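With one protein chain held back, the other chains of the complex are shown just where they sit.
Letters A, B and C mark the chains in the order given here, with residues in each chain numbered from 1 onward.
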Amino acid sequence: MNRRLWMTALLTSFSMLVAGTAVGQQGLKTGKVGVIVQLSGVSGDFGVGVQHAVEIAKQELADNKIIDLQVFYEDHQQQAQLALVGFEKLVDRNDVSVVIANASPVILALAPVAEERKRLVYNFAGVSPKLRSLNRWVINGAALSDRDGSELAQYMVKKLGLKTAAVLHVDDQFGTSVAEYFQNAYKAAGGKIVDVESNPVGALDLRTQLLKIKAANPEALVILNNIPEEGYSVAQAREIGITAKIFSNTFMMDPQNVKAAGAAINGVRGMSLQFDPERSPIAKEFATKFAKKAGRPPAITDVLAYDGARLIGEAMQKVGNDPRAVRDYIVKVKDWPGAIGKINFDAEGNILLDMSQYEFVNGKPVFTNP
Amino acid sequence: MSVEAIIEVRHVCRNYGDLVALDDVSIDIPAGKFTALIGPNGAGKSTLLNVISGFERPVSGQVLLSGKDITDVPGHRRVALGITRSFQDVEIFPTLTVLENVLLGFQDQLGERLCRLLLTPRAVKRQRDQFIAQALAILKTVGIIDERPDEKAGNLSYGQQKLLALARMLPTNAQVFMLDEPGSGLPRPMVAHMGALLQRIAKEHGKSVLLVDHNMELVLEYAERVIVMHHGALLAQGPPDYVRRHPEVIRVYLARIDQDPPERADSGTPTVRTAGHA
Amino acid sequence: MNLFLELLVAGGVAGAKVGVAALGFALIFYTTREMHFAFGAVSVAAAYPCYWVVKALGDGPLGTALGVVAALIAAVLISIALHKYVYLRLRSVLPVVMASLGVSLIVENVIQIVAGPDIQVLSYPALLHIVEIGPVRLRVLEIGVFIGFVIVAVAIDVFLNRTRLGQGLGATMDDPEMAELVGVRTSRMRMGAYAAGAALGAISGIVMLVDTGLKPAIGFTLLLYALIITIMGRGSLRSVAIWSLLFGVIRSLWSWQFSPDLQELAVFALMVSYLIARDSWDRYQFNRIRPISRPASTVGADARA
Partner (left out) sequence: MRFLMTTFMLMEVYAIVAMSLNLLLGVAGRFSAYEAALMGVGAYTAALLATKLGLSLFWGCVAGAAMGALIGTSFQIAARHMDFFTFNITSFAFQMALYETLLKWRGVTAGSFGIFNIPRPEIAGFSFTTLEAYLAFTTACAAVIMGLLLYIERSTFALALRGLRDGEKALQSLGKNTFALKLKVFAISGAATGFAGGLLAGLTRTIHPSMFFVYLSVILMVFVVAGGRGNLRGSVVAVFLLILLEQAITLIPGIPTSQIGALQRLFYGIVLVAVIMFRPNGLLPESPIFARARFPGIKPVEDGFAFLGRTRSRESTL
């Protein structure tokens, strides 16, 4: 008896789950967006930040009477199978038109399903060049690593004349691909890579790797890591006595990295996306709202997710909920004002963002446009 | 000694570090007889049992089964050759039912072979039904434990578990049944029951039974032949009446009783002293 | 040569950091034979109260001291409660393993819900000061952790071998029934071991808090190393201490000749191979015909009971 009761309750709840409900409000146009990120586990902090960013975007869109965006979240816990289930659920239950997601393996897993289901996947953080031109249902809203790496290499060799470099990168799809493209570009530009070391995701004690790099004695150290590993890398590199110039990417801008690096951050240079609350009012507003909500300043991925959500919202207001039309609208924007700077896309749906050089002075990044 | 031996132990030595458990022991186990192996604690009885059943390897010496050297045959294969045993700490399968415990005793079960399971399910089933019928009969004949064949063996009383351990050995249809303390801790009527069963197996069915026990009632009243070990060596052997009057045996056993830990005596069975007076 | 020295020292320090937790886990495991999988999660959870107290009272001496006390109390209370109300009711080994895995999941995620998934760090500039010894550069924190580890290891050793209470504890580890017979109150000893082990765990949690920062999921990695070292230590806390250092040094020195990229793989593969080899060797020794030698008896071998 008891068991039957249980089963009934379960089935009922499950059918509710599938049916779902959607209620519009305030007479605004409504649009439905799904977000699939990791919300728990080893790097759950990443997804929670993204969630805050998307919620801020949603609030702004509503406040500005642009669109009432309904956002539904799924947790992929870094597992493609959960991302897949989450995607199907978002489409079946919530009928979302666009899914915002991160991490290259997840995007790779979602791409064929997106095509089958004719929904748009907006990638705001996966940077593997394998994501380039996956299919017409994926928009890459994150600068893929091939560009990132080559611009940094050009800058180092051509501008600064640094002939030898060592690389420390995180062993995930982001770190590996950026490092690989950087190395190729650096060699092509005439430099020499003397050592490449990698560290596992989440490892905060990087001394072993850095000691090896120290022994290789490079002129420059390029750190392509995560948050806050980059900060720890810088601090520990100086701590064990590496005197080489340190270069890095956008992530170094992240306040957590700056905090973890301490005084060692000064003199670190690199190429970064332009998220500069000092100069851009949009960026400043977002940074303030985010800090209030999350209790910390935004990471660059939070900014990208925020811009992505706003852009999607705007597209939905203009062209409705048809994913295809949304895609066409987004890809065609010209110098769209994002918190990250001016946003453009190439024909294949890959974001084009301006990079600028930075150098840390007195614990703050100073940008110099190329 | 013109008895036909089924098992011959030849000059077997075995030690655990400095402790010598078997010191050049040579013993014959007669075929078709109910033999008891006794001796004070630490005399090497269990080690001898382990060596014969292949659970331990001797340092030197040989074990022969019907004249064939089986010293290097692993324990589980000796069952097919004709030796099976029980354990002092019962070692029944507590989470299996009584019936299942007995079923595991059958040899050459088709159901244990994966390919037969998949290819000839009918034959497997037929054989299994046969075994179940057989096992139920065994339980019935052994008695006492046949009431509830679906009871978990772990729920049985200690005495019943000892009977189950015996019942479980029978389907192997071995030539030699070796039992390690089947009578210890049993109430008196149960001891008589056990003794009668073992006697029956030896007398009526021509099996060799080798019993290791401290229970002198079981040993002296039911066994046909008694082997006494002391300090890893053979002390005396012969019919029960001969052994119980053997002066060396009496000396060793009197000494043992003095230092015997008290919990040994709680079996409620006569110890060697009373048996000696009888 | 400098690289070798630097890696050696870095490895030693890393080993000491793991070692504190490993000693705590080993203390619990050897005494109670309970595989307390929630150890890592509890250690990390205990450091959170410390963080909150320091954030509330400031990082002066008083706030810091109260924070440490708060962490110790939290760790000890949670661990003893787990022992008393969960593990002791289960009796056999597999349910304890399962229950403690479950507890580990619960604790980790309760922290995440309460404290959020972000990294929390307390930084004391004094601890980050760099000291140069020959070619090796270390922070004060590292030196402190290393010295602390040595002190803890020696203190445990002395306690076990020289004090009456410690001998009682040792007896409980070796043979609980015998210890009970000679009048050691083994259930108290177990409680004590849980308290002491949990305290050590809490300390390693605090070290993380001031070193690289704390996040809920970090406990599992800590636990995994502590577990493996404990099993390698086979019932002797002295060998746990030595293995911890060796573990750190091997892990670090691997990078002297090979790529640090493979260091985790190497460590786990080495550990698996070592444990398998040790086991096969034991088996061989057990089966081998030895005329005269000492009988082998170790906790590792008979822990099944």
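Following the convention adopted for this analysis, contacts are C-beta pairs under 8 Å (C-beta built on N, C-alpha and C of every residue); 3 or more make two chains touch, one makes a residue touch a chain.
Just so it is clear, the model here is predicted, and its values are computed rather than measured.
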item: Shown chains touched by the chain that is not drawn here; value: A, B, C
item: Selected from B:L96, B:A233 or B:I250 as touching the chain missing from the view; value: B:L96
item: Those residues of subunit B which, in the complete complex, touch the missing chain; value: 2-4, 30-33, 53, 55, 75-77, 79-80, 84-87, 91-97, 99-100, 103-105, 107, 109-114, 117-118, 124, 128-129, 132-134, 136-142, 149-150, 168-173, 200-201, 203-207, 224-225, 239
item: Footprint left on subunit A by the chain that the document does not show; value: 10, 13-14, 16-18, 38-41, 44, 47-48, 51, 73, 75, 77-81, 84-85, 88-89, 91-93, 104-105, 108-109, 112, 116-117, 128, 130, 171-173, 176-177, 200-201
item: Missing-chain contacts mapped onto subunit C; value: 29, 33, 35, 86, 89-90, 93-95, 97-99, 101-110, 112-113, 117, 220, 224, 227-228, 230-231, 261-262, 264-265, 268-269, 271-272, 275-276, 279-280, 282-283, 300-304
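Just so it is clear, only the chains that are shown with their structure count from here on.
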item: Mutual neighbours - chains that touch subunit A and subunit C alike; value: none
item: From subunit A, the most remote chain by mean C-alpha position; value: B
item: Chain whose Cα mean lies nearest the overall Cα mean; value: C
item: Distance from the mean Cα position of subunit C to that of subunit A, given in whole angstrom; value: 36
item: Length of the line joining the C-alpha centres of subunit B and subunit C, rounded to whole Å; value: 47
item: Between subunit A and subunit B, centroid-to-centroid distance (C-alpha), Å; value: 72
item: Residues of subunit A touching subunit C in the complex; value: 40-42, 44-45, 48, 171, 197-200, 202, 204-205, 207-209, 211-212, 214-215, 228, 232, 239-241, 256, 259-260, 262, 295-296
item: Subunit C residues touching subunit A - in the complex, by the definition given at the top; value: 2-3, 6-7, 10-11, 14, 109, 112, 116-119, 121, 123, 128, 130, 137, 139, 212-213, 215-218, 251-252, 255, 259-261, 263-264
